[in-house]
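The complex appears here without one of its protein chains, the remainder shown in place.
Chain IDs A, B and C follow the sequence of writing; residue 1 opens each chain.
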Amino acid sequence: MTVPVHLRHDETFVLNLGPQHPATHGVLRVKLTMDGEYIVKAEPVLGYIHRMHEKMAENGTFAQFMPNTARMDYLHALAFNHGWALVVERAAGIEVPERAEYIRVITVELNRIASHLLWWAAFLLDLGGFTPLLYAFDDREKIIDLLERVTGSRLTYCYLRFGGVYNDIDDEFIAGTRDFIKRLRGRMPRLYHDLVTHNIILIKRIKDIGFVTAEQCRRYGATGPVARGSGIDYDIRKNEPYSVYPEFDFDVPVFTEGDSMARYMVRMHEMEQSMRIIEQALDKLPGGPVMGKAPKVLKPEAGYYYSAVETARGSLGHRLVCNGDKNPYKLKLRSPTFSNLSLFGEVAEGMLLADALAFMGSLDLVIPEIDR
Amino acid sequence: MDQVVLTNIIYVTIFLIGALLFGFGPIIIVKLLSPSSHTRQTAGRTDQLIECGMEPIGSAWIRFGIIYYLYALIFLAFDVDVLFLFPVAVAYNSPELGLRDFYEILLFVAILSLAIVYAWRKGVFTWEKKTYLHQ
Amino acid sequence: MGLVEQTQAALAELFPEPALPAAPAGEGDQEAPPRQAGVVVTDAARHGSHLDVLCRPDQVVAVARVLDQDGYFLEAISGVDWLDKGQFEVIYDYNRLGGEHCRVTVRALVDRNEPAVPTISGVFPAADWHERETFDFYGIRFQDHPNLIRILLPEDADFHPLRKDYMP
Partner (left out) sequence: MGEENVPASIVQFAQLDKLLNLGRANSLWPMTFGLACCAIEMMCTGGSRFDISRFGAEVFRPSPRQSDVMIVAGTINKKLELAVKTLYDQMPEPKWVIAMGNCAICGGPFKVKENYNVVEGADKLFPVDVYIPGCPPRPEALLEGIMMLEEKITGKRRWPRVQPG
């Protein structure tokens, strides 16, 4: 039930939810016009961490841009690697061996769980709970150790190559992954759901807060858990299958309420689905090489190419324009959080400031991915 | 001014001086020991209000909603309420405090909590979502 | 594939003159004879988009309305600076949100000296930020956009970084 209010302009004041703020997960600034506790108008201001990725793409070769992809969304860096590798492989017509595809899916899904764990820790930190961060990071460190064995770095992975992956996974990685999944499945019902999800304080803070309708998602282009929380059954791994995803059976959690609780539950169930995918991929892992043959200097045919990949935050698109020489002529990165955040202004109007922060936490923002 | 009153006065003054020292002591110590009164500047913005690194827009001296005033009133009512309950708490376990006194205290607290009931019915505690009709 | 044909038919009425026979996919614009405005089916496995629409800048809003009725959503707006041909190109990517998958790429070419394209933020509010970003990087003015200011660069920046002739 909302209360219509007429407002004279001198009763409001402008507050900066500025670049340096614990709840903005980075340097997002929101200019809030406030009427006491209520937000009259919210206007996100971007660009405080704009790092010229697209200009660098035009001045470097295709392979030189791979490290950049990991520095945009560093929580799900492998999906960004995967998106960039996919669009260039399509453009240059490079074949990827079967085993490399499976390794890509395993590492991307592990990275997705790590990203959701960090979102979960940061979201509850925004709402005031500090202890969930400790055991969520404990689980996340297990994943980071596994991925560090294979990729060599902890956060900004540069693991994929055009035509395959950098190096092969060994039995210790496979055994470690199975142990990790058994451990997380054991902890999930007690630590994550009983202690936090059914906690009355959390339910009071995020239930019926920040309603996003399916039509709003479509008009603003919101994808990923934000859209799946409002009843839109859209997951690129299912709707626009790429790599070897069609060979695994996993279902896409969709909730219809559209409030912050729905988005929360979508991500919690997605962690479970990612574990199912990893197990099936480990069971069906074929042998063979991990690196297909790819020309040293890539000169893809001129033309327009687009690839979409499902990251933890939504659909990541690479719009690539090639004119035949060794540098990409133009690369536009369609980042999911850029569109997910654009509906913040419309939804946060009339909200209490504390609820607006809970709503922003449920959008799962990574600011360098917005500013690129 | 017999001996007992004098010692009581001395106790109270010592207590008072201790409180003052405890209050102003750290301020003086910090003034002496902290590196310096001014801090190193790069943009000359030391005394600017903290607003996440940004220049605050407009001033915050505006008319606030009445609802915060009502919260202050309710707090005041119960603050005074506690003030009267202190002597009761001190004399609570003495034998002559009978059941009748207990009911008196209960009545006293009940009358004061009527303020809460009044505020509740006036809708002070409900924070509904508002939609703003922009002229 | 009912959806691709259905969308192609819906878009076809906007382009009365018959489109050229479908140019084989992947062939660059330079070699092919300059393509007439029209709808071309492209190979999605390679190019990622099912339909490739080339239209004049003033038809952009009409195409956006047709796709809005069909339930598409705006994925991205990108600008391309064809320095040697003296043209800017604005690429709109539309996609289906759920259900059957079909991506439509709409391209509009604009002269490089005074680039002006009508805004579609009335039809898709998602375009508001994408257009501000394209203006920020290329200087393409989007006519009657509600608030066309820079989005990523500092407000007082006086250059457009992604133009091919810009080097700091």
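Following the convention adopted for this analysis, a residue touches a chain if its C-beta (ideal position, glycine included) is under 8 Å from a C-beta of that chain, and two chains touch if they have at least 3 such contacts.
No experiment lies behind these values; they were computed from the predicted model shown.
Hidden chain, full complex: it touches shown chains A, B, C. Of the listed positions A:T61, A:T156, A:T197 or A:Q280, the one in contact with the omitted chain in the full complex is A:T156.
The hidden chain makes contact, of the residues B:T46, B:S94 or B:T126, with B:T46. The chain not shown here touches chain C at positions 153-154, 159, 161, 167-168. With the whole complex as reference, residues 31-36, 38-46, 48, 50, 52-54 of chain B touch the missing chain. Mapped onto chain A, contacts with the missing chain fall at residues 18-22, 26-27, 47-52, 55-56, 59, 67-68, 71, 74-75, 118, 121-122, 133-135, 137-138, 140-141, 144, 154-156, 367-368.
Everything below uses one rule, namely that only the chains that are shown with their structure count from here on.
One simple way to say how far apart two chains are is to compare their mean CA positions; for chain B and chain C this gives 61 Å.
Here the spacing of chain A and chain C, counted between their Cα centres, is 26 Å. In this assembly, the C-alpha centroid of chain A lies 45 Å from the C-alpha centroid of chain B.
Of all residues in chain C, none touches two or more other chains. Those residues of chain A in touch with two or more other chains do not exist in this structure.
By the touch criterion stated above, chain B contacts chain A in their complex at residues 51-54, 56-60, 62-65, 67-68, 127-135. Residue ranges of chain A in contact with chain B, taken from their complex: 1-7, 10-21, 29, 31, 35-38, 40-41, 349-352. Interface residues of chain C, counted against chain A in their complex, comprise 25-30, 45-49, 52, 71, 73-76, 78-81, 91, 93, 95-99, 101, 103, 105, 107, 124-126, 128-129, 137, 150-154, 161-162.
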